[in-house]
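Heads up, one of the protein chains got dropped from this complex, but the rest are sitting where they should.
Just so it is clear, A and B label the chains in written order, and each chain counts residues from 1 on its own.
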Amino acid sequence: MATQQVEAAAAGHGAEPRGKRSDDGQATYLVAIAEALWEEMERDERVFMLGEDIGVYGGAFKVTEGFIERFGPTRVVDTPIAEETIVGMAAGAAMEGLRPVAEFQYSDFMSSGFDEITTVLARYHYRAGVPLPVVLRAPSGGGVRASNFHSINPEPWFAYTGGIKIMCPAFPSDAKGLLKSAIRDDNPSVFLEHKALYRRIKEHVSDDPEALVPIGSAAVKRAGDDVTIITYGAMVHKALEAAESLAGRGVSVEVVDLRTVYPIDEDAVLRSIEKTSRALVLYESFRFLGIGSEVASIIAERAFEHLDAPVMRLAPPNHPVPFSPPLEDAFLPQVADIEAAVDRLSAW
Amino acid sequence: MSDAGSAWLVTPAGPVGYDRANEAMHTLAERRLAGEIPDTVILLEHPPVFTAGRRARVEELLWDEPSVEARGGLVRRIDRGGSFTFHGPGQLVGYPILGLGTKPDAGAYLRSLEEAVIRTCTSLGAEVTRRDDVQTGVWAGDEKVCAIGVRLLRARVTLHGFALNCDTDLAWFDGIVACGLPDHGVTSLSRLLGRDVTVGEVRPIVERHLADVFGLAFEPAPVDCARVFDSVADVA
Partner (left out) sequence: MTSIQMPQLGETIVEGTILKWLKQEGEAVAADEPLFEISTDKVDTEVPSPVAGTVTKLLVAEGATVPVGTAVMEIDDGSASDGLSAPPASSERSMGAAVVAETPAGPVPDRGPRSQILSPIVRRLAKERGVDLATVAGTGEGGRITKADVLAAAGGPTPAAPLGMVAPPAPAVTPASIPATPVVPVPPSVPAGAGEDVQPMSHIRRAIAGHMLASVNQTARAWTMVEVNVERLVRLRAAAKDGFQEKYGVKLTYLPMVTRATADALREFPLVNSRMQGEDIVTPRSVNMGIAVSYDAGLIVPVIKGVDAMNTAGIARAIADLAARARAHQLQPEDVQGATFTITNPGPFGSLISVPIINQPNAGILSLDAIHKRPVVVEGDAIAVRHMVYISMSWDHRLIDGELATRFLARVKHNLETWDFAEDLGL
């Protein structure tokens, strides 16, 4: 008991996420996610959370700070380090009518629960006619010097499986609205939170607990005429930076943020290509068989007659994420690489 | 498709001295750059000459200059990339002077040159290929039948070109580490096909394939342009 109290205090006892907005009411990406969880937990008693260190410790990234104090240990469950069990528990709980939100401390560890995710979660509705409304949340992505055990983008693994909806928001308001949609959706979903964005991005986020962002809907984050960059996650922000710089040189870039990577909002992508006729697919999952491979194929199949140049992709190689900072920087697409790719594409 | 662009063809009758041809080629390239003349292709033979490109190292010339001159050849250092190569009677040398535009694609140009030569050899019955992107030229197995070396004038107009061995005396190649590659030999169309294949036989075929690959409609160059190539061989 005493231990529990001390640790709870350390975690920021009673710290509601809403209280963590900045003075002007903006929420960071992390706070927006916490708000979504809090509001859905308040709204529906069947929603509960499980994961490593999410309760007493408040979460490895402090997303769930204050939750166990508000919702108690039966709804905020600290688990052992046992990913397969976490997913199995979530699946079983969902079969019994609950709506679990399971957290993985790093997306890299999801592969420890791979079988439960792909063989059970993804297929159970098909096999047994029973929907499993499970949300798997995990911090993903690199660029924070966390090296190859803590930097992966796992979305292609689960997109390949089919049966699981996969979201990779880039902005706080999208993160909040999409997580709420995922929790209310009866399908299993994987919600990937890019760890480089947790505290680096903030914006005004809706107070309305019914404000949702639809799953499977992309958004144009910057309108342009000459080249379209289709991207998601942390790369959206690099694309926007590159677009700003390119605008100064007279190249008008449109940035389409997929937001959901499975299913892909094909119509939104095609509308943009119809306008610009030039496509650069920018993605952080590995180049070969990453999400962008599918986007490029869709464009080639469905927008061929609108193209003025080949579809180009920019993504890291299929390679473990390097630890050394210069190597990691060389590994990930940087703003300069994006600009150079757009230059090549618009000069074609 | 756009229609074929009209282009000039210069085909001097006899061998043309290297220095004169090289100078005339540069002059024509300047005129092409200025838009005064259309794309121009020169197809000729040279008297024996070893030319060294930018990357040529002196060790690659196995016979010293006096020995070369004693055999009736010349040695020249020129402004194209690449290493040593040989030009001489029996070898069809082509200098396409083409405008590549303000955003040139040199790699594509080299591949197109290779393609024109490959089609020429294939239509004569020889089995040839290109190699990877690093080793430009046309090969039969491990032996090179056509060397390719190109330079751009002010990054827009092509200079130099290709050298296709028809019935060249391949003994000349013993004098150099050809193209800087000690493990690769050279061959000729005559050797590949087991009969005498002359420059005269090959030249119209090359013309046709250059026209196809580059979309050119050849007409003979005006006399004042062609005349400068009709000269006797240079004296060393």
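One rule holds in what follows: a residue touches a chain if its C-beta (ideal position, glycine included) is under 8 Å from a C-beta of that chain, and two chains touch if they have at least 3 such contacts.
If you're wondering where the values come from, they're calculated on a predicted model, not measured in any experiment.
Asker: Decide which residue listed in B:46, B:151 or B:203 touches the omitted chain of the complex.
Answerer: B:151
Asker: Even though one chain is hidden, which residues of subunit B still touch it in the full complex?
Answerer: Within subunit B, the residues touching the omitted chain are 1-6, 34-39, 54-55, 79-81, 98-112, 133-134, 136, 150-156, 213-217, 219.
Asker: Footprint of the hidden chain on subunit A, which residues?
Answerer: Touch with the absent chain occurs at residues 223, 225, 248-250, 271, 274-275, 277, 304-309, 340, 343-344, 347-348.
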